[in-house]
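Sharing a structure below in structure tokens format, with a few things to ask.
== subunit A ==
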Amino acid sequence: MLHIVNKSPFEKNSLETCLRLSSAGSSILLIEDGVYGALAGGEMAGTIRDALADRTVCVLGPDLLARGIDPGRLIDGVEIVDYAAFVKLAVEQPKVQSWL
Partner candidate 1 sequence: MSLEINGKSYETDEEGYLANLSDWSHDLAEAMAREDGCDLTDNHWEVVNFLREYYDEYQIAPAVRVLTKAIGKRLGKDKGNSRYLYELFPYGPAKQACKYAGLPKPTGCV
Partner candidate 2 sequence: MSEEFTSGTVKKFLYVNRRAPHGSNYAQEGLEVALIGAAFEQDVAMAYLDDGVFQLKSGQDTGKIGTKNFSATYRALGDYDVKRVYVERESLERRGLSQEDLMPLVYKDEDDDWEEKPLIHVVSAEEMRRIIDESDVILNF
């Protein structure tokens, strides 16, 4: 399953709930304001590091760039994907859950 989060974890609890309710082996993609959740110094960093043990966490590069977030500021292990990889991810996964 591909889980998509597009809201900042500092505004809404979508990322937190997504991390709690996604299974091992699933992929989590952060887009739009969701990318703020991947900041290494942020409150969610610990939970994301735990998730990285059995899930993939990606952020959409163009959304990072737009927000002035340097890749060096991200939690280690979080992957940066472009639009093509985003599409590939969505096609590969049979099901998608968008945490609005």
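Note that in this section contacts are C-beta pairs under 8 Å (C-beta built on N, C-alpha and C of every residue); 3 or more make two chains touch, one makes a residue touch a chain; residues count from 1.
Candidate selection criterion: all candidates are chains of the complex that A comes from, given by their letters.
Because the structure is predicted, anything quoted here is derived from the model rather than measured.
Trainee: Which single candidate from 1 or 2 touches subunit A in this complex?
Mentor: Selected candidate, touching subunit A: 2.
Trainee: Which of the residues in subunit A come into contact with candidate 2 in the complex?
Mentor: 1, 13-14, 17, 20-23, 26, 95-100
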